[in-house]
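Working notes, beginning with the structure itself.
Note that one protein chain of the assembly has been removed; the remaining protein chains are unaltered in position.
Take a look at subunit A:
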Amino acid sequence: MTLKLALYGLITIASTIGVISSAFRSYSNFYAVVVYLSNSNGASLILGNFALFTGLCIGKVIQKVLFGELRTLEIEHLYERSWYGFTEMILAMTMFRDDFDLFYGLMFGFLFFVKVFHWLCHDRMEYMVQYQNASRLFVIRMSVVLAGLLLADISLLSVCIFDIYINGVTMIILFASEYAILLADAVTSTVRFGVNLVDLRSGQAWEEKSLYLLYIDLFSDFWKLCIYTAFFGVMAASFGLPLNLIRDLVITARSFTMRVKDLQRYKSATQNMDRLYKAATVAELDAMSDRLCIICRDDLVHASQHPGPWPSGLDETPKKLPCAHIFHRHCLKSWLERQQTCPTCRTSVIPSAHTETNESRRGATREAPRPEPRRQDQQREAARDPSSESRTSGASTSATPTGSGEASATTSSHAGRFSSSSTSRMSGTSAAMQQHPMSRLLHIPSVTLPIIRPESRSLPSTYWRDMYRNAARATTSNIPSIVTSDVSTEATTAETVPLPPSPPASTPQSGLSVDTRLSSLLDAQSNINKAIEDLVDVVKDTNKRDRRSSDGDKTATDADTKRARID
């Protein structure tokens, strides 16, 4: 790398010296030389290259002094962002009809130069957080960098705005917006730096920090969004739709709305933590197979057994969620900042949202028992979990108390959830059993035949068998009631409680001839058969015997009724 740079530098310097000396040889006075150098394309190209090299060298020196050695990640990011930044700038410039002259060239170069340091600064912030580095050298370097960046951004932004004020909207507005964004970045970085510094120097954990950081990001996004919108508006008004900006605008807007939502959810989940989630009692802690917080894998200790402040400085009160899983308060809080669900079983922890989802789930089952396959998957998963655990523990003897206890906790929670959801499923499917169209056709009142949908095939097979039995019993017991006598109708309805009296249309008093009744009966018979075929499709494997016997019953009773009619 350095060798390449040295080679490049050598070539650049040599070519520059060559051009200048040849110019001095051909022209007598200094003025003529300058005119030649600025007019000749080749000469300006070489001089531009020289300027680039100088910029590179200055950048390198600043980097060495203020950043030290760059990490591989930083270099990678630098290349990546350079590409993006460069192409986006070039794209943006196509919007303008100004000449791209020396002034803009310099502005462009300088903007790029400043941007690179913003990116580096951003990466250094991450580094600071990740490696807990707040050494004196690092702090001094970062302070200088941040101050320099802020100064550069502010002064250049004001220069740009002044220029717009004097000359109206030109390409300079592009630079103005870029510097405004960079200023937002620099301010955010500075505040973040301050927050991190306070956090690291205090030596104690700072619980409210994540909230502050969230606010900082929110503010930064808001600022950026404003700048983008303003710039977008100005551009659209004076030049046309700035296509290159749409991406940035959308990304920033989305990130902003996400952050607002996050903040809302965060607030709702964490603000009332003490009210919503009770502290676990000693008995509850004792009942746990392993007294570990699943998030940090540290022991859970009841406040009464631990007098004085918590050693880590964080609030380690064990807190119990509505689903009975227990975590450290601060661990739980940091998780709830991201996900408002229980880490172990993923039930929602926000009470209102919890009941809401239950409601919606029930609604969904009423419409069509759709979540069934998922539940079965879950059950299978739960069944597989312990097996995989045992298999692996057999292989690796990794069944430490934590591992196995955790696994059992997970599976039991799975099972617990399954049972609760299965009750809701039952109630849901009973609602799904609407009156089958066939029952109307047959004038069999309110025989609750299930409407078969492909999704519901995964119901327990016994469920279908029972359904089918009931339906078959109801139909077979009803058919004689249609044709025999009123007395038997009364009898059957009394026998099968949910059946209201059969409608008068098909009773013998209707005065139809024997033939029409017989044909309608046969029609009904074929309909029943069809419906039964449907059912049988679903439960083919489980109840062949049932089918045979009930079919036999039916044909027997049918034969009886036919004979009775003919008589």
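As a working rule, a residue touches a chain if its C-beta (ideal position, glycine included) is under 8 Å from a C-beta of that chain, and two chains touch if they have at least 3 such contacts; residues count from 1.
Operating definition for what follows: contacts and distances are computed from a predicted model.
The chain that is not shown carries the UniProt protein name "E2 ubiquitin-conjugating enzyme", picked from "Eukaryotic translation initiation factor 3 subunit B", "Ras-related protein RSR1", "E2 ubiquitin-conjugating enzyme" or "Mitochondrial import inner membrane translocase subunit Tim23". Contact with the omitted chain, checked across A:Ser220, A:Thr252, A:Thr344 or A:Gln525, is made by A:Thr344. Residue A:Ser210 is the one among A:Ser40, A:Gln63, A:Ser210 or A:Ser268 that touches the chain missing from this view. Looking at A:Thr16, A:Asn196 or A:Ser220, the residue that reaches the missing chain in the full complex is A:Asn196. Even with one chain removed from view, subunit A keeps its contact list with that chain: residues 126, 129-132, 196, 199-200, 205-207, 209-210, 294-298, 312, 314, 330-331, 334-335, 338-339, 341, 343-344, 346, 374, 378, 381, 388, 392, 395-398, 400, 402-403, 406, 410.
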